[in-house]
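Only one protein chain is missing from this complex, and each of the others stays in its spot.
Let's look at chain A:
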Amino acid sequence: MTAQGAPTVTTPTAIASTLKERVEDFLSYEAELLDERQFDRWLDLLDDDIHYWMPLVRNFEHSRPQDEYSRQDRDAAWFDEGKPTLTQRIKQIQGGDHWAEEPLSRTTHMTSNVRIVSATEDEIAVKCRFLLYVNRREDEVRLFIGKRADVLRVHGDGFLLRKRSIFLDQSKMLFKNLTTFF
């Protein structure tokens, strides 16, 4: 099923009627799909032109706050992905032979502080905070906390994710791997 053809309505308008409720619902649904390991259905929520980006965080003197995050399209990043490479990453996880995710991690994604920054007929810019708890094998725990800036594209009665920028609150990655999606 291609993204453009996918149904993206998750909640009847009768239940979630305001734009904010519908956006929150979309973000929760997306997180739920990841936590339930319904990765193909999560991919269906991504626009074909999605840019999925997680910059590095550096420690700079206070006069250079603009340099704290690595620059888009130039610098290193933890993730700098389009839909084809996100699809590859999903396929890697689904094969049973990707040892870093075999057995699969248990994850819980939480989003809060959802705020609509701007909205046109076609696009909605949303900010939120996230907390991602990852637990795998016997005793491995990873906790990722940070900020997200998303752009949703209006699609039929629902949305597709057009852009996701993930600002993690850690400079050195405190864990061995980054095998989960945000």
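The criterion applied here is as follows: contacts are C-beta pairs under 8 Å (C-beta built on N, C-alpha and C of every residue); 3 or more make two chains touch, one makes a residue touch a chain; residues count from 1.
As a working rule, contacts and distances are computed from a predicted model.
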Can you pick, from "Cytochrome c oxidase subunit 1", "ABC-type quaternary amine transporter", "Ring hydroxylating alpha subunit (Catalytic domain)" or "Oxidoreductase molybdopterin-binding domain-containing protein", the UniProt protein name of the chain not displayed? "Ring hydroxylating alpha subunit (Catalytic domain)"
On chain A, where is the contact patch with the chain that was removed from view? 54-56, 58-61, 64, 70-71, 73-81, 85, 88-89, 91-92, 95, 97-101, 171-179
